[in-house]
Structures are given as C-alpha cells and as structure tokens.
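In this view, the complex is presented without one of its protein chains, the others remaining in place.
The chains carry the letters A, B and C, assigned in the order they are written, with residues numbered from 1 in each.
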Amino acid sequence: MNQPPQTNIVETTFHVRYAETDQMGIVHHAAYVVWLEEGRSQWLRSNGRSYAKLEQEGFVLAVSELQVRYLQSARYDQRVTVRCWVESVQSRQVQFNYEVVDPQNGTVFVTGYSKHICLNHAGQVTKLPDQWRALLAEKSH
Amino acid sequence: MNQPPQTNIVETTFHVRYAETDQMGIVHHAAYVVWLEEGRSQWLRSNGRSYAKLEQEGFVLAVSELQVRYLQSARYDQRVTVRCWVESVQSRQVQFNYEVVDPQNGTVFVTGYSKHICLNHAGQVTKLPDQWRALLAEKSH
Amino acid sequence: MNQPPQTNIVETTFHVRYAETDQMGIVHHAAYVVWLEEGRSQWLRSNGRSYAKLEQEGFVLAVSELQVRYLQSARYDQRVTVRCWVESVQSRQVQFNYEVVDPQNGTVFVTGYSKHICLNHAGQVTKLPDQWRALLAEKSH
Partner (left out) sequence: MNQPPQTNIVETTFHVRYAETDQMGIVHHAAYVVWLEEGRSQWLRSNGRSYAKLEQEGFVLAVSELQVRYLQSARYDQRVTVRCWVESVQSRQVQFNYEVVDPQNGTVFVTGYSKHICLNHAGQVTKLPDQWRALLAEKSH
C-alpha cells in the first residue's frame, strides 16, 4: 500500500459499536468493510455529492474488488477515524483507498482499497457520468 | 408467549457463525433477529412460496413490531434450530411466532414474534394477495 | 409505549450506512437493534460511565427482552438520532427505552425498549454494582 496522499483525504470519526466486536474481544474483521464504505459515503458528502443521488440518477458503483490489511485491533467504545481518498479513476471505474486510524494517537488499524465499476440500471457496465468522473479525477492522486 | 402449536411449525437449522458472536463470548442479541427472519423465509419455502416472489408481484411484508425474549445464550459453532409458525393473519397483516432452540437437547435460546403489514410498491398499506392470505390463514393457529 | 420523559434523555446522531439497507430500499429492521445499543452506549458515556469499564469490573448487562415498533422507514445517507433513557431500575435489572427520530423534522422511525439483567463473570444473575445502580436510579423515570 502506498503512503496516503497529503491532500484530498476525507475523514469520518465514530465510536466502535458493541455489535461490531466478536468473541476475540476485538472488532470483527467484516465490520471494517462496512466502515470503509461509510468512509466512501463521507467522501462523497464532503465533496458535495451523495451516493444516494447517483443511484437516483440510474447508476450504481458496484464493488469489484476489495483488499484489507489488518495491522492492529480496534476495540469497543473507542473512537476510530476512517480516512478515504480517490486513488485512481478511469472511464468506467474508480478506486478508493483507506486507512482506519485511532484519532488520538494515529495507530493504524487497517489499510485497504476498493475498486468499483459503474453500472446502469440494467446492470451493464457503463461510463461514469461526466460530472462524477470530473470530480473524482480532480480529487484523485 | 403462548406455547408453540403442535402442527404447522417449520424448522431450519444452521451453525452459529463467528461473526454473530460479540465480546461477551455469546451470540449478539441482534443476530437472533436475522435468524428469525431466516426462519420466516424457510416457512414460506416449505409452504411452496418464496418471499422473493411476493416482492416481484409488487408487495412487501414490512415489519411493524418485533419482540424477542432471551432465555439462554447460543455460542459459536453450535447448531441452532429456528422454529417458525403463523400465529394469526388478518386482511392486511400477519404475525409470525418463533422459538430458537438447541436441536440436540431442546434448550430454548429465545422466543419471539414479528408483526408485518402488507404494503404495495407505493408504500401504501394494502390487503394481502388472496392466495397468500388463504395460505397463511390455513396454516395459522 | 409511554411518552418520552422531558429530562435525562441522551441523544446520539449518525448517518445511515449503506450496509444497513436491504432490498426494500429502506433500513433493515435488525439495524435499528444495533442503533438502540449504540444509544445505550452513548447514555453511559454521557453520564460519565463506560460499558467497557463495567465489563472490566466483572459484570455484564445481558439483554433479556427487546421490543421494537417500526413506524416509519429510515433510508440510506440520512441522519438519524437515537434518544435513550432509563425507564426503570431494580436491584438486578434495568430497562432502557428508545426513540429513533429524524433530527430535522422529528419523524419517529421506531420506538422500543430493552431489558437487561446483571450477570457476573460466572454467568450468574447478580446485583448491579452500587454505584451503577445509584446512577441509573437517579436518572430513571
């Protein structure tokens, strides 16, 4: 995983929920996948867009690939920050990268990325709407 | 909660998943809610219906009320059986009752019920389709 | 469900996550159960306690009963507020009540309650620690 960029990172912070723990006493590894998605939602909100709107316009960003590396364990009740940025954008796809960190001391819990392809309502691969691609490209690294 | 009936109960059995545990070392209480729903799906399958089809026909059974009583804790890896039956049916709503038990020794983990109202695609309360109501009424207690 | 009290309600607000939706296009009914729990966590935090600490001291508050009434559907990306208060407290158990509302217009999505019994590390029902019971009683209605 490359180093995170210096700019255009969007952060969102929340408490670990009890339901997100497992019997190891730590956050279950699937919970981070949901957090990354929330980081992505926040990226769009912070850039004046909403993924809900994209769907209303007839497009979805289907997840085509996901990778997560687990470095340290987060625990119930602590605050965690998801840092999200656009790694790359092409005509039909986009890659977001992530870090989940402890906002108090910077400990990195996980790093990861997700790749998405743009589909229309019929489920066919299609080009990202121009405005969306322009935004993603402008903010990518 | 009344005693379960003697007939028309549908059972489905599966292993507890690791993700369903929490840091108490037992199954998280929200996981049972998902299991009850799977018991409901199995009830429909076993009676020759599919909830997926009902939705394709333009109806949904929205949950209007849920109650669960937690008696014993299920744990990772053990097998659990969801027992589901129709408690009552009216023109616009239906109530399913449940038990989640240990199939080996009959220990009851939870009991519960869910009430559902029938909505059309516009989100309006509507009558259950005749065939569905007939089936539910025939099997209810 | 009684009316919510005028005081000692603790609120926590967050965005609906995409993973919390289902194919009805609305928030899945089990997701609210997780939100109520987060409301409970926030109640403790706001009152200077942490449920994590209670567990470290050797106690758990096991859920013994849960009821939720679903009035309106929340949707992806909107902000929701969980309102939580202590309804009653006894030597060995406590009941929390909840509302989940739209912070913009006050629409009530769900109301509910959860009952909890205090267990020690051996899994035996036990009295709430004095300091905890005093706090809960002082804030109850």
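Note that contacts are C-beta pairs under 8 Å (C-beta built on N, C-alpha and C of every residue); 3 or more make two chains touch, one makes a residue touch a chain.
This is a predicted model, so every value here is computed, not measured.
K.L.:
Of the residues listed, B:Asp22, B:Glu37, B:Glu65 or B:Glu99, which one is in contact with the missing chain?
P.N.:
Of these options, the touching residue for the absent chain is B:Glu37.
K.L.:
Looking at A:Val33, A:Val108 or A:Ala137, which makes contact with the chain not pictured?
P.N.:
A:Val33
K.L.:
Which residues does subunit B use to touch the chain missing from this display?
P.N.:
Its contact residues with the unshown chain are 14-15, 17-19, 34, 37-38, 41-42, 45, 50-52, 75-77.
K.L.:
Please output the residues of subunit C touching the missing chain, sorted low to high.
P.N.:
Subunit C touches the missing chain through residues 18-19, 21-26, 28, 30, 76.
K.L.:
Going by the touch rule given at the top, which residues of subunit A touch the chain that is not shown?
P.N.:
Per the touch rule, subunit A residues meeting the hidden chain are 23-24, 29-30, 33-34, 37, 55, 60, 62-70, 73.
Going forward, only the chains that are shown with their structure count from here on.
K.L.:
Subunit B to subunit C: how many Å between their CA centres?
P.N.:
23
K.L.:
What's the distance between the Cα centroids of subunit A and subunit B, rounded to whole Å?
P.N.:
34
K.L.:
Counting only residues that touch at least 2 other chains, which ones in subunit C make the list?
P.N.:
34, 37, in rising order.
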